[in-house]
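With one protein chain withheld, the remaining protein chains of the complex are depicted in position.
Let's look at chain A:
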């Protein structure tokens, strides 16, 4: 599904050049459950952003189902993100002014879907995460776990094949964290490619394929035979 070849990404900090990604080569198949672990500054978040086309490499090639993405224009990348990638963030990134339903509606609005169609989709999605009765609540009226569930539902509302999660449980207590992980793993079981960046060893160990990074390089890439 995804083929990364010699991806380099460096930033200039003052006179020094920091290599966030240093010739990373990676193959990802459809339905993979991958965890990316490593110390702060090891480049794991940059890799995730690269996969989601939020960031562009300085060199190297990124192919998605055989199509080269590094040459896409910004507008095309936006369309690609909308259609193929769901993002989950540590801090949820819900828009505080919009209700749970309003947040779920955003990607549908951006693609220009008719309000009627949107409402049924949003209703279904809220029911799926067990928050049907919270549709009209603002994010601040929801618990952290509920907020992250809304964020997941929003990421998945257009059914993208790739789900990228950056520390999805980082801001949650163990109980809510487990709920969120359960939902993510269910999505993976239904065929969605799940890539999780985390500090949390326990969460990292759950993935079937575990990647460790250091100084912008992949230093370990282990695939366990049986999924948990």
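We take it that a residue touches a chain if its C-beta (ideal position, glycine included) is under 8 Å from a C-beta of that chain, and two chains touch if they have at least 3 such contacts; residues count from 1.
Methods note: contacts and distances are computed from a predicted model.
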| item | value |
| --- | --- |
| Options "ABC-type transporter, integral membrane subunit", "Putative ABC transport system permease protein", "Dehydrogenase" or "Response regulator": UniProt name of the undisplayed chain | "Putative ABC transport system permease protein" |
| Omitted-chain contact residue, chosen from A:3, A:82, A:137 or A:217 | A:82 |
| Selected from A:98, A:135 or A:214 as touching the chain missing from the view | A:98 |
| Those residues of chain A which, in the complete complex, touch the missing chain | 49, 52, 54-55, 74-75, 78-83, 85, 87, 89, 93, 95-98, 102, 106-107, 109-112, 115, 154 |
